[in-house]
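Please see the structure below; I have some questions.
Removed: one protein chain of the complex. Kept in place: all other protein chains.
Residue numbering begins at 1 within each chain, and the chains themselves are lettered A and B in the order written.
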Amino acid sequence: MVLVVGVPFFWAIYLSFTDAVGGSLSGNWVGFDNFTNAWQDENFRRAVRNTLIFTLASQAIVLVGAAVLSNLLVRDFRGKWFVRFLVILPWAAPVALSTIGWLWIFDSLFSVVNWTLKELHLVGAVCWMFGVEGCGAVNPPQWLGRSNMALVAVIIVNAWRILPFAVVIFIAGLASIPTEVDDAAKIDGATGVKKLWYVTLPLQLPIALVAVLFGIVFTAGEFAVVYILTQGGPFNSTQVLPTWAFQVGINSGSLGQGAAISLYLLPLLAVVTVFMLFFARRAQVS
Amino acid sequence: MPDAGDELVRPDGQLTRRDVLRRGTAGAFAITMFGGLAERAFPFYGPLRYQHKQLSGELKIMQWTHFVPDYDKWLDGTYVKQWGEKNDVEVKVDHINLALLPSAAASEVASGGGHDLFQFLFPPSALEKQVIPLNDIVQEVTKKLGKMTDVAQKSSYNPKTKKYYGFADNYVPDPIHYRKSMWFNAGVFPSSWDAIRRAAPALKNAGHPVGLGMTGELDSNMLLMSLLYCYGASLQDEESRVAINSKATVEALKVMRDIYRRGMTDEVFAWTAASNNDAFLAGRLSLALNAISIRRTAEDRGLALADDTWIAPIPRGPVRRLGNEHVMGIYFIWKFAKNKAAAKRFLVDQQLGYRQHFLQSKFYNFPAWTNSVKGGFKTIRRVTNQDRHKPLGQYNILASIAEKNTTNVGYPGYANAAIGEIWSTYLVPQMFAQVAQDKMTPQEAAKAADRQFKQIFKKWRDQGLMP
Partner (left out) sequence: MASLRAGLRSLPTYLVVAPFAIVLAFPFYWMLMTMFKEDSDLYDVTHVPYVFNPIQWRFWESATTKHVSFIFEETNYPTWLLNTAIVGGLVVLITLVISAPAGYALARLSGRWGQGVGIAIFLVYLVPPTLLFLPLSRLVTELHLKDTLWSLILVYPSFTIPFSTWLLMGFFKTIPQELEDAALIDGCSRLKALRKIVFPVSLPGLLTVVIFTFTLCVNEFIYAFTFVSSSEVRTVSAGVPNDLIRGDVFFWQSLMAATLIPAIPLALLYNAFLDRFIKGFTGGAFR
């Protein structure tokens, strides 16, 4: 296992210090050139920005949604089995395939979203929200063709996909709350929302942290959703670090540079991890 | 506490009935699962060694999933099997999606193993160092069939290293598809870019805009590069020097911006390679630039608009009427290929008898050596004339397009590694889209592209692959 993980990892680090091209596994040593060159490229800086926005936005949606849904889905109500089934579906479908499905949902001509907006006469409002001029019923919003809309589209699809993941983890977390705590809360007179806020949510925190942490890792490293929906376009405006690394390393053939770009994820995620762990330690103490 | 019934073996060593039942069920299950799986065992151990023991060699080919499913069926099921039997080689063809060819190639280079023959749909100039030169088989075929077309030559030869890094197999001409009735109503024929610009507003108002994409995808890429040639612009000159920053480029950018502003909708910025197909077949677009896949799909689905859809050469610009091939089928053989001899044999034999390929691909694949179809373009025209789809005789124009209006990516120079990178990263559609969306003026865009291209050219020059 160490072999499978360690060797490629260290090789990737080695590559980032070379000028390897075209899929070959070696090149001339260039020191930190690849790393500094990356920063000078506007596309790279945008990719970093996008990665942050993309990750934070989709995780925020997921966190709120999962916190709410998980507490509701453990209750007893008619049709709960079916509702849970619906909630799980996005996670159950293979990401490559479901994203292709979203390609069709956001299609430039046949988009069902645009059709619905048109019927509800909301096209003008949506266009105004995104600041796109010349937009209207005849010229519907291009979810994958305008930079800001494309970013929103990508965030939506990713949040859609990760939400069930977070919900399941949160529910698993609820499972681990010992019943004594529950009974104690009842004795103290805490019920409903009060109980949720003061008892359940704090206790869900450790597991929630796991969910958020891995959610962030999976999202920041997300390749399929962005690549399939926009390929990083329009004009590289939705590139995130993994797709930009792929574009540079594989499509352009500058493997060393691609390796350097993808390694930039490391410090980003390391910072987030440390932050979360610190937070977790504090939460656990209480 | 285990009770007597739990004992699997009685003290005297005989199996209890319970145990027999348990083991028997387990055994039956195992046999069913693994017996059934034995047939499918090869996923675990790799593709089964062939059943025909008399075939001694093995050839593995990787190519794209052809848009005509029947072509792949014929190729895999009939052609390679017959060739294999004749040449004592077991041939296996794998197909992948054209967009994923570069990553598959990269992975094979990295792993030092994979397929013997690999097909790209654009010149694989960047991979020159990982493939063997194919000068010998090019000479062999040239001796038999005469010179290959200029498109093929410039897409598979590197004048700096004097090597044929690839073997050009086929190219696909890129016509425009247009709806005759709609253009008739607009009072003009899309024979020039200026005509399209003039007619675009009327067509848009009629609800049938023209469909000229400006997205990072194949159709837009080919279309916009062709537009540049028609206006006298180009990415590089014959000497492989960057030449994008010119008045002609600015002119072309202005034309496209104009067409967009007055005659197109935002959808053209959000297209995939399939979008113009879908939009045209839905009856919406009045014009699209695409290989004949649009027409053929219309015929397959029995759509009424098929009778109204004509194909024509790329529109004329003020300087010339010239377009790119839509895709260029080039094979290369890895340095680490296991069966180079069979691979070379296969390429030569395939090109020598290309008539069937031309037919089975429904006129999509034109041979790199025109005389491979005996009689050259004359025969090709005769064959296309026999197509029974209405309007009759419409495919004849393909031969003229192939003969007179098709050139390689990187015109007037060679399709070198730098051009390959510019192509794979869709820098040209980006440039046009930014101008059309008013994010840059045409002059700024041309200058920015110039800077970008120069960096890319320098990088590949440093690798020794370019003059």
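Quick notes on this one:
Everything that follows uses one rule, which is that a contact is a pair of C-beta atoms (placed from the backbone, for glycine too) under 8 Å apart; a residue touches a chain by one contact, two chains touch by 3 or more.
Please read these numbers as outputs of a predicted model, since none were measured by experiment.
Remark: the omitted chain is touched by one listed residue; of B:Leu281, B:Ile311, B:Ile330 or B:Leu465 this is B:Leu281.
In the complete assembly, the contact with the undisplayed chain comes from B:Lys92, out of B:Lys92, B:Arg262, B:Arg316 or B:Arg355.
In the full complex, chain B makes contact with the omitted chain through residues 40, 42-47, 62, 64-69, 92, 94-98, 100, 103-104, 106-108, 110-115, 218-219, 272-274, 277-278, 281-284, 290-291, 293, 297, 301. If you put the missing chain back, the residues of chain A touching it would be 1, 3-5, 7-9, 11-12, 15, 23, 25, 65, 68-69, 72-78, 81, 83-98, 100-102, 104-105, 109-110, 112, 115, 160, 163-165, 168-169, 171-172, 174-179, 182, 206-207, 210, 214, 217-218, 221, 223-224, 241-243, 245-246, 249-250, 255, 258-259, 262-263, 265-266, 269-270, 273, 277.
The criterion applied here is as follows: only the chains that are shown with their structure count from here on.
Computed centre separation for the pair chain A/chain B is 32 angstrom, with centres defined by C-alpha atoms. Per the touch definition, chain A reaches chain B in the complex via residues 21-25, 103, 106-110, 132, 134-135, 138-146, 231-236, 246-247, 250-255. Residues of chain B that touch chain A in their complex: 102-103, 105-110, 126-127, 129-130, 215-217, 265-272, 275, 278-279, 282, 284, 417, 421, 424-426, 430, 433-434, 456, 459, 463.
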